[in-house]
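Shown here: the complex without one of its protein chains, the others still in place.
Chain IDs A and B follow the sequence of writing; residue 1 opens each chain.
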Amino acid sequence: MTMPLSAPAVAPVVAARTRVRIGYLLVLAAILAAAVVPFLAPPYVVQNYTRVLIVALPTVGLNLLTGYGGVISLGQSVFFGLGAYVTAILVADHGWAWWQTLPLAVALPLAAGVLIGIPSLRIRGVYFAIVTLVLAAWFPNVIQRFNETTGGNQGKSLTVMQAPGWLGLAQDQYGYLVSLCFLLLVLLLLRNLARGRTGRALTAMRDNEVAAATQGVDVARTKIYVSGLSAAAAGLGGCLYAATQGIVSSETAYFTVVGAIEFLAAMVIGGAGTVLGPIVGALVTERLPVLLSDVDPQLAVAAYGVLLIVVVRVMPAGLVGFATTLARRLTARVTQHHTTVNARNEGKP
Amino acid sequence: MSRRNSNRQLVPLTWCLAGLLLVAACGGRGSDADTGGVKNDSGVKVAQVVKKDDCTGYQASPGISDDEIKLGSSYPDSGPLASIGETNKGMESYFKHLNESGGINGRKITLIGKDDQYDPTKASANVNELLQKDRVFAIVGVQSTTGTMAVWDQLARECVPILESTISSATRDQRAAHRNAIDGLVPYASEGYALAGYLTKTLGEKKVAVITQDGSFGDAAARGVERAIEENGGKLVAHESFQVTDPTVRSQVTTLKASGADALVVIAAGTKCPQIFDTVAASGWKPTIATTFTCSNTTLMGLAKPASTDGIISDGWVRVRTADDPESKTFLDAVKKYAPGVNASSENVAIGWAQGQIVAAILERATELTRVGVINSALGLDGVAVPMAVDGVKASTSADDSAPIESVQIRTFDSAAGAWTPVTTDALVDMTGKLGDFE
Partner (left out) sequence: MTAHPLLEVRELSAGYGSTTVLRDVELRIDAGEVVVLLGPNGAGKTTLLRALTGSVRAHGDLRFAGASLARTTTDGRARLGIAHVPQGRGTFTDLTVEENLLVGGYTRRDREARADLDRWYDFFPRLGERRHQLAGSMSGGEQQMLAVARALMLRPRLLLLDEPSLGLAPVVTQALFRQLGRLSTETALTMLVVEQAAHLALGIASRAYTLTHGTISAPLSPQDLADQEELRRVYLGAAHAAGQAQTTTKGRTAWTSSSNGSSTA
């Protein structure tokens, strides 16, 4: 049974290292590119990409719950909306600065997420998805029901976040950079979580809940914890959304089922259970329909739908999963070639 | 292993900070240089309410060339409220029709429309794109108050006109802070005033009840209703409100009926309207009913039982289209030609056509085709008549009055014919300049 380590066994390790380094450089390049966008693009483009960054937040949260944890939720729009309304109401009616609302705009959805997490222990799979879908469909009605506070379908306007004077930034640039920083922060936190104990436990639970429990994973606590975190990420997104867009209303698509579906689609397209998937997914779901509708608004919806189906069929692991596999194959081939060449050279006298 | 990890995690944050520093170094973005004014041959001298120095980052005449005026619009073109966007099809048809006869002093109007699905954020994104990418001269025909409000702070600062857009429930203070925005509809408060005024003054009803949709639309209209009842010595005996999402309005109707009112003002929209009419009829109560134009769409009226809607009173500022009316014929022909897929009998299409005529009048009367020039022209309408408006309804604005249309024609519904007919006596209610009184 004992086998000496042989050369072919080393190759994958080398490949893995190269891959890590290349991936690392790519991510760095992407961050750098993202940071210069607001200085090169006109304001409307910057605003469009600000929304991409913000939509990525609930998607990152959903990815933790659904992508890693396998709990399908269609209620992410509710937590996004909660965060947005906390900020909008406190800024517009109580004179808070947007950043002062942050703790509450995160804490309230977090608490709601924990509450929603509890039934997920008993109600499973598609049934839980339906429960959350009902919540998402109901949320705009709640906004209207409390229109004294929320502004209902007429909306609530608030002053958007302004750059401090010494920065000399335009409002759109500032909103973009703030959103980018928060997104990177959340991504980092969730990446550590996903790659660490909790992430492993989540995937284990998704694969085999009983086996995970017999290994000591507290399934109930983990699910509730992750449900809360997922909602908190959405709440943060909602806060930034209100603070950068300056108006929230029950007609805002992100607070409705349309939003819930967009977040889910973004996660699936980008790659469920991948770290960068949500961002790529948010980019596609947020920008592609607009680009398509510039070509033909009538065909846009159909074309977008077809594209979704194709991505899901051809790349079950999403765009990021697909790219990773591709990169892995390529680097594996390169290093293999490399090692054989080396071996040959060493063989020479 | 964990050490390497933590180092790696610092890097993106470092970049983020580096990015922010870079920002500070680069500073913000400079605005485009001011462009010179473009003279307009047909200009009418008006008061200069808004001056170019009041504007920040002002650009005078983007989107204007020797033969073109580019306008942009955001409206629901898909989604559940797409029917509201029909308004813009009417407006576009009018511009195309106008272009055939030379446009505005030889400049053709190009209208670039974008779909916002009634979502204020999308409306805001659309408007920004229209201004920055398509470089339109002005924004026209934004069909939701939230959509307009999502952009009007920024556009007020930059002095970009927002013409014939929905701000009907805006307060006087809000209007005063946004002189660049001109209403596309009769203000809801004025409409409520006209309806209740007709009930109490012309018909002599003393005990009036009102049912309103929760929200700023209902609140604004109710203010006008209360004012008219008070002025005419009537009494508001009951006021009930409902949520758009309420499954029924039975309890509200029961309360209203119990108040012993002889007349009822219905301030609602969409499918709630026929539901209210049917509930009132089913309760056995027979008040004189008056309702806002948001209920008056003939398709909506047709959803209620004929017995529930016969004789209902409503109002409009756009003429009732008839076969023998030349303007109606021009309108129907143009819509058939330029927007063949659109249902020309929809009230919204006709409103859009009339709004297009007001936009054209504002452009035509501007002394120079600059944004400030056009805003001042829009605030200086002095009884301008447009063909699609009811005879006698004139567009008037001033420095404190951003609602061009404040007169309506009172109509009654004939449920057998499924059509509205103007009441013969005192059909026109003129409330010009009164908007401020309704607060």
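The working rule: contacts are C-beta pairs under 8 Å (C-beta built on N, C-alpha and C of every residue); 3 or more make two chains touch, one makes a residue touch a chain.
All values derive from a computational prediction rather than experimental measurement.
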Touching residue (missing chain; options A:Ala212, A:Val226 or A:Val257): A:Ala212
Residue of A:Pro103, A:Gly125, A:Gly196 or A:Gly305 touching the missing chain in the full complex: A:Gly196
Where the missing chain touches chain A, by residue: 1-3, 5, 9, 12-13, 16, 196-197, 200-201, 203-204, 206-208, 210-219, 273
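Throughout what follows, only the chains that are shown with their structure count from here on.
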Distance between the centres, which are taken as Cα means, of chain B and chain A, whole angstrom: 38
Chain A partner contacts - residues on chain B that touch it in the complex: 5, 8-9, 11-13, 15-16, 18-20, 22-24, 26-29, 77-78, 115, 117-122, 124-125, 128-129, 131-133, 144-146, 149-150, 153, 169, 214-217, 243-245
Residue ranges of chain A in contact with chain B within the complex: 24, 27-28, 31-32, 35-36, 38-39, 42-44, 47-48, 51, 141, 144-145, 147, 151-155, 157, 163, 166-170, 173, 177, 180-181, 184-185, 187-188, 192, 245-249, 251-254, 293, 297, 301
